[in-house]
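Only one protein chain is missing; all other protein chains are in place.
Up next, chain A:
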Amino acid sequence: MSKLYTKLGESAWTKVDKINSEIFTLTYGEVVNSLIQDYETSEEVNVQLDEMGYSIGIRMIDEFLAISEVEQCKSFRDTGEILAKVACKMYLGVDAVCKYWAEDDSAFTLELKKNPFVDFVELPQKYKDLWYCNIICGIIRGSLETLQISVDVKYQKCVLRGHNTNEIRVALKSINKENSSKKN
């Protein structure tokens, strides 16, 4: 199943338009800078980034389903694999993995070894509580919620904070089964 998802990811990656990574990284950097100037504390900026990501996620999911042509998920485990192998590949061009599954498959950790958002960035000491890429958490939360899957998404590790990799913990809260026949 996982090979299928890897293939789907790669074919989706070839179908989408691409932009120069520097313009993307620099633009995102300025967005974060601008938020810092408006909200000043790291906690507030984290919340704002999450909200922005949520708005992006609810719109992004339709495009994702249309281009990637994935089939309906049979379990939360499938959802996690698709997120890692297809979505991350398609939108960020990176290969992500799902690790540390909870016993009942209700939570997992998404690990991104490379992250295009953080090229050139160094967090100054006063913003050491900032999760620079928190927008990704919001995107995951927003897109899954549109599919009636309610999740809690939090950043665990970030290379800007000195860890050696990026890790996001996704925990399932509830699945609204009423409309689940058409969506996954």
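Keep this in mind: contacts are C-beta pairs under 8 Å (C-beta built on N, C-alpha and C of every residue); 3 or more make two chains touch, one makes a residue touch a chain; residues count from 1.
Definition applied: contacts and distances are computed from a predicted model.
A single chain of the complex does not appear, and UniProt lists its protein name as "Trafficking protein particle complex subunit 2-like protein", one of "Collectrin", "AP complex subunit sigma", "Trafficking protein particle complex subunit 2-like protein" or "PIGS transamidase". From the set A:Val32, A:Val70 or A:Leu110, the residue in touch with the chain omitted from the display is A:Val32, counting the whole complex. Although one chain is hidden here, its contacts on chain A can still be listed: residues 22, 25-26, 29-30, 32-33, 119-124, 127.
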